[in-house]
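In what follows, a structure is listed as structure tokens, so that the remarks can point back to it.
Apart from one protein chain that is not included, each protein chain of the complex appears where it belongs.
Chain nomenclature is as follows: A and B, assigned in order of appearance, with residue numbering initiated at 1 for each chain independently.
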Amino acid sequence: MLVYVLAMAVIVAGLYAMVMKDNLIKKLLGMGIMTNGIHVFLIAIGYRAGGIVPIMQDLDFQRFSLAAVDPLPQALVLTSIVINLSIMAVGLSICILIYRRFGTLDSSRIRRLRG
Amino acid sequence: MMEELMAMQYLALALAAVIALLWIIFEASRREPKKPREKARIFACGTEATPGELNVPQGSYYQYMKRFFVTGPLARVHSGRLSTYIAWILAGLAVIMTAMVMMW
Partner (left out) sequence: MILYSFFTVPAYMATAFVIILVSLKRDSYVPFVAITGALISLGFSLLAIPQVLPGTPVSMQMEEWVAPYGITIFGDCLSITLACLISIVALMTMIFSSSYIRERRAKYYALLSLLFAGMFGVVHTGDVFNLFVFLELLSIASYGLIAFPRNRSALEASIKYLIMGSLGTSLLLMGVAFLYGLTGSLNMADIAVRLSGMSSPAVAVSFGLILTGLGIKAGLVPFHTLHLDGYTAAPTPVSAVLAALVANIGLYAILRVSFILFSMPFVALQILLWFGVISMVLGAVLALRQSNLKRMLAYSGVSQVGFIAVSVGLGTSLGLVGGLFHMVNQALIEGLLFFCAGAVVYFAKTADLDKLSGALKSDRLLSFSFLIGVLALAGIPLFNGFASKWIIYMAALEVNPALALLAVVVSAITLAYGLKAYSVIFSGNPLGKAVDVRLPLSMKIPLVLLAALIIIIGVLPWIGIGVANLMAGGLDSASYIQEVHI
């Protein structure tokens, strides 16, 4: 239960950074923090108290499936980590180019498109 | 449903034919003269009028629309600040969540 609350706190912290901070890098970092919170939430859904690693050992299948932690959310999290890696890579590259063109990373000054 | 749609289509076809005819006439008459001829000077309101004064510049004609429609504050809200836009997204999320949880 506590894990879920902590995950939500991390997500809210990430959202706070995305809204309140003006620096683009801080916004991207906030996005990374938020997705970390979502991943913790996902893994916590699959958790089972006192569970074992979901790698098949020499146990009979019935006991194994009752004892193992759910592996599916872990697979989802791995996929999501890879996706966020690419988003961060693209985002940071664009930030580098923005700094070269605009001279600043302050999102309240990068406002050519408005109306 | 289908009959109403068909009736509207035929009416529209007739209307379109009339409008097309009118438009052809309008376009044909709007062609700019190639050489300003001496005899065909246009007199409007008692003085001579050049073609430049007669054709209202199309773009600025619509600028008066900006004053009639209450769009000023709406346009100012789209300020371009990313933080504001994300705040709008979170506000929309809050509205949707409240509506969902209260009326499930």
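The rule we apply is simple: a residue touches a chain if its C-beta (ideal position, glycine included) is under 8 Å from a C-beta of that chain, and two chains touch if they have at least 3 such contacts.
These figures come from a predicted structure and were not determined experimentally.
Taking every chain of the complex into account, the absent chain touches A, B. Touch with the hidden chain on the side of subunit A covers residues 11, 18, 24, 27-28, 31, 34-35, 38, 41-42, 45, 72-73, 76, 79-80, 83-84, 86-87, 90-91, 94-95, 97-98, 101-102, 110-113, 115.
Touching residues on subunit B toward the chain that is not drawn are 1-2, 4-5, 8-9, 11-13, 15-16, 52, 55, 57-59, 62, 65-66, 69, 71, 74-75, 78, 80, 82, 85-86, 88-89, 91-93, 96-97, 99-101, 103-104.
One rule holds in what follows: only the chains that are shown with their structure count from here on.
Our note on geometry: subunit A versus subunit B, Cα centroid distance of 45 Å, whole angstroms. Within the complex formed with subunit B, the residues of subunit A that make contact are 15, 18-22, 27, 107-108, 110-115. Within the complex, the subunit B residues that touch subunit A are 75, 78-83, 86-87, 90.
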